[in-house]
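One protein chain is absent from this view; the other protein chains keep their places.
Right after this comes chain A.
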Amino acid sequence: MNAPLNPKKLIKGGLHDWEVVIGMEIHAQVTSRSKLFSGASTAFGGEPNAHVSLVDAAMPGMLPVINAECVAQAVRTGLGLKAKINLRSVFDRKNYFYPDLPQGYQISQYKDPIVGEGEVLVDLPEGESITVGIERLHLEQDAGKSLHDQAPNQSFVDLNRSGVALMEIVSRPDLRSSEEAKAYVTKLRTILRYLGTCDGDMEKGNLRADVNVSVRRPGEPLGTRCEIKNVNSIRFIGQAIETEARRQIAIIEDGGTIVQETRLFDPGKGETRSMRSKEEAHDYRYFPDPDLLPLEFDQAFVDGLAAGLPELPDAKKARFVADFGLSPYDAGVLVAERASADFYEAVAKGRDGKAAANWVINELFGRLNKEGLSIDESPVSADQLGAIIDLIGEGTISGKIAKDLFEIVWTEGGDPRAVVEARGMKQVTDTGAIEAAVDQIIAQNPDKVAQAKEKPTLLGWFVGQTMKATGGKANPAAVNALLKAKLGIE
């Protein structure tokens, strides 16, 4: 499934080169109004325990009822991962005691998940792409939150998150570097956001990763893995993998062995720390939840959801390359966010696709990044940007003037065409006016004229002078043609 071993991906140890092997479990909060098994709201940021139903608080005699929208979201996600959708799946109880786990068990899916095997195509920066296998996706309840900093001798519990639906997406150990891991999470996040099944907001903890890391000498069997729990940013995922891989390499090269355990990444100290070893691992006593019947639906339900899926990033990228003549790289940049891709398409519609891509990627994204704005917050609309590109295409303004125009529209707004009219930014195409300017410059610079006959590159100097003289509004093609003729340059 993977490309042949790339020596650049290996990590140099003191003695050998090492290959790092990574698999991921991503916990993605399902976008839904209410929780997986109760009607309580999933809204973020409420007062502690404001969004807690009797079911979420595990009051005696309360029973879970599956939220159909969460099921639909899991199926949509499965379809987006090109995965097998299981028409019958089972909810199990994962039993353990914790104060923010009111039932004393988490309802999860153990043996029979709702989604089976799938795959994600991941593009890497150098143009390479890899396919990462998805082992499964299952639905489960989130836990609440323990607050240890509210009182000296007590901990408080906030159950607002208790029972919120999560999708756990388990990858195969197909990743071979921290770069690949980061690219995988980024791509998965893009797919989830396209589907609208998870907002991917890692700051709010709506997407978090458990990262399984092991190292081996190339060609050898898999090493013992450690699981780094709950890493909550893409940057930290990269750092955690690098740190953990180097820790393992150092141990093995020192003659030690890796102990299978769960570890935590401390970004402040740049280290991973042991949380619990395999021996201390909980015995979760999984068994089918007798309060819930097996989850069953028919193929027509799946087909209906499939029909309603949006175009996904891979398909969109391929279409942008085919229809707009974009490079795969540019297409990849544009489809990374659905909103960006939509913006681009609105700009490119009926126009030159490459020109539109250049403007969107270089001017617009550049400016947005500088200001820290998202595409939805762009002060320049797709219509406005399209109008600027039209003005260039018609020859009404030059590319240089267009950048000024973009700046005006960005800061002041307005219809670009009207701005060009009002501010006299129109390009001069009247050859007479340009000729007058050219003649003047030739007359004033006889030495340069003489040199130009020997050294045709001096043409650029004459062009610059002419543009300056015309306030940048002269049509550069006309200027070029006139100068060449008058200076006798072929």
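Here is the rule we go by: a residue touches a chain if its C-beta (ideal position, glycine included) is under 8 Å from a C-beta of that chain, and two chains touch if they have at least 3 such contacts; residues count from 1.
Note that contacts and distances are computed from a predicted model.
Not every chain of the complex appears here, and the one that does not is recorded in UniProt as "Glutamyl-tRNA(Gln) amidotransferase subunit A", selected from "Phosphate-binding protein", "Urea ABC transporter permease subunit UrtC", "CoA transferase subunit A" or "Glutamyl-tRNA(Gln) amidotransferase subunit A". From the options A:Asn6, A:Ser41, A:Asn95 or A:Thr262, the residue with contact to the unseen chain in the full assembly is A:Asn95. The hidden chain makes contact, of the residues A:Ile11, A:Met62 or A:Val321, with A:Met62.
The chain that is not drawn here is touched, among residues A:Tyr105, A:Tyr194 or A:Phe324, by A:Tyr105.
Annotation: of A:Leu293, A:Leu373, A:Ala418 or A:Ala436, A:Leu293 touches the absent chain (contact as defined above). Taking the whole complex into account, chain A touches the unshown chain at residues 54, 57-66, 93, 95, 97, 99, 102-105, 155, 157, 283, 285-287, 289-293.
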